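Down below is the structure, laid out as C-alpha cells.
The complex appears here minus one protein chain, its other protein chains still in place.
Chains here go by letter, A and B, matching the order in which they are written, and residues are numbered from 1 within each.
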Amino acid sequence: MENFGVQIDEIIERYPDKPEYLIFLLQDIQSSYGYISPEAMQLACDRTGVPLTQGYSVATFYQSFRLDPSGEHEIRVCLGTACHLKGGQRLVEDLERRLNIKAGETTADMRYTLNTVNCVGACALSPVAIIDDEYHPNATARKLEKRLNALDQTDAADEKEAGHA
Amino acid sequence: MITFKINDQEVSARPGWTVLETAREHDIDIPTLCFHPAVSASGACRLCMVELREGSWSKLVASCIYPVAEGLQVFTETERVRNVRRWVFEMLLAACPASPEIARMAAKHGVTSTRFESHDPEQTCMVCGLCARVCEEVVGLSAIATVDRGVHKRVGAPFAKPTDVCVACGSCVTICPTGAMQSIFDSIRGVPATNLTQLG
Partner (left out) sequence: MHNSAIAVKTEPVRLQSAEELNALRDRIIAERDPQRLEVVVCHGTGCLASGSAKVSQAFRDALETAGIQAKVMPGIKTTGCHGLCSRGPLVVIRPQGLFYQRVQPKDVAEIVQRTLIEGQAVDRLLYRNPDTGDLVFTQDDIPFYKLQERVVLRNVGKIDPTDISDTIEAGGYQALAKALTTMTPEQVVAEIEKSGLRGRGGAGFSTGRKWRSALSAIKKKGRPVYVVVNGDEGDPGAFMDCAVMEGDPHAVLEGLIIGAYALGAENGYLYVRAEYPLAIRHLEIAMAQARAYGLLGENILNSGFSFDARINRGAGAFVCGESTALFTSIEGKPGNPRPKYIRSVEEGLWGRPTVLNNVETWANVPPIIARGADWYNQIGVPHSTGTKVFSLVGKVNNVGLVEVPMGLPLSTLVEKIGGGVPNGKPFKAVQTGGPSGGCIPYHLKDTPVDYDSLVAAGSMMGSGGMIVMDDSDCVVDVARYFLHFLEEESCGKCLPCRLGLTRMREILDSFSKGVGSEQDIADLTSLAQAIQDGALCALGASAPNPVLTTIRYFKEEYLAHVQDHRCPAGVCKDLITYAIDPALCTGCMTCARQCPVQCISGKKKQPHVIDAEKCLRCGICKESCKFGAVLIS
C-alpha cells in the first residue's frame, strides 16, 4: 500500500469531475484495491463534487462495492434460479460451515471471502461456483472442498518458498 | 383552474398541483407519513394511494406525486385503496412498535392490531427519508442520507460515524413523523466543522 497515494491519484484523474462519474471511480478503486476505504471514498466524492453521504449511499446500495478489505481468495456461489433448483444453496451452507463464516463475510485469517451472486449466465452448468474467476461448473461440495484444499497447499508452498528466498 | 372529481365531489386545482394538495385544500382526508410540504414528495410510504377510474379501467396512484388533470375521477376509500392502507399500517405497527404516532394514525384508520411479529420492539424509524430530504433540500448540508438498500435500508451518516457536517440545527428531528429522529440524532451529530460565529 506504499504507493497508495500515487496510484489513487491516477485513478481519480481518469474521469471528468462530474457527479455521473462517481460510480465509475468507485468501480475502478474497488478493482485496484479490492475495497473502498474511507479515504478513497472521500477523494472520489471530492473529485466528482458530491457529498460524502451520497458516496456512502451509492457504495452501500450496490452489491458489488465492498467497504472492508476482502480475503485473498474470493468464492462466489451462484444462486440464480437454475443453480437454486440444482442445490446452489446447499453449496453455500456447506462452505459456511467449512469456513465458519456467513455468506458476505471474510475468514478471520483473511484467506477467503464467501459471496453469493444472482446468476452469472452459465445456467447450463448449474450449480456454478467461481473461485478467483475460475468457473466450477456442476459444482458439488466435495469438488469445491478439493479445490480449496489445493489452494491451501499451493499457497503454503508459495509461502515456504518465499520464506527461503 | 383544473376541475375534476374526488369521491364524486367536484374540486378545482391550480395547474401543477398534486391530487393530495387538492384534497387537502378541500378538506378531504388522505393519510400520509412521508409527505411534508417543505420538501419534495417521494411517494415512499404509499399510505396516500388513491384509485383512478375511467369506465371499467382503474389504477392506484400515490396522490402526493400524482399531478392533477382535467376530468380525473379520484376515489379515496375504495376496497383496493383500503387494502393497501390496511396492510401498510399492519406492517408499520410491527416494524415500528415503539412509535405512538404510527399507532395513533393506524387506529384512526381502523387498524389496531397486526398479524406480524415485531423484529425490534424499540424501533420507531420507518425509513421514509424525510430527515435526509430536509437536510439536503432545506438545510443544504446532506449530513445524513439513507444508506444500504432493501430490508437493510436505514438512515445514517457515512460509515456510521458521527459527522462534522451536521450543524445540529434539529430540522430532521422536527420533521420526523414518527419521533424516531430524537434517538438517532445523537449518533449523527459530531463536532460542526464550521463554527457559525467564525463565518460571520
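Assume contacts are C-beta pairs under 8 Å (C-beta built on N, C-alpha and C of every residue); 3 or more make two chains touch, one makes a residue touch a chain.
Since the structure is predicted, the reported quantities are computational estimates derived from the model, not experimental observations.
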Inset, instruction - Please work out which displayed chains the absent chain touches and list them by label. - result: A, B
Inset, instruction - Specify the residue from the set A:Gln7, A:Gln27, A:Ser70 or A:Thr107 that touches the hidden chain. - result: A:Gln27
Inset, instruction - Out of B:Val11, B:Val61, B:Cys135 or B:Ile184, point to the residue that touches the absent chain in the complete complex. - result: B:Val61
Inset, instruction - Tell me which residue among A:Leu67, A:Ile101 or A:Ala122 touches the hidden chain in the full complex. - result: A:Ala122
Inset, instruction - Kindly note down the residues of subunit A that lie in touch with the hidden chain. - result: 14, 18-24, 26-28, 48, 50, 54, 57-58, 61-65, 79-82, 84-85, 87, 90, 93-94, 97-98, 117-126, 128, 135, 137, 140-142
Legend entry - Missing-partner contacts on subunit B, residue numbers: 42-46, 49, 60-62, 65-67, 80, 83-84, 86-88, 91-92, 95, 115-116, 126-127, 129, 146, 148-153
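As a working rule, only the chains that are shown with their structure count from here on.
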Inset, instruction - Using mean C-alpha positions as chain centres, tell me how far subunit A is from subunit B in Å, no decimals. - result: 36
Legend entry - subunit A residues within the subunit B interface of the complex: 38, 41, 51-57, 60-61, 67
Legend entry - Of all residues in subunit B, those that touch subunit A in their complex: 132, 141-149, 157-159, 163, 165
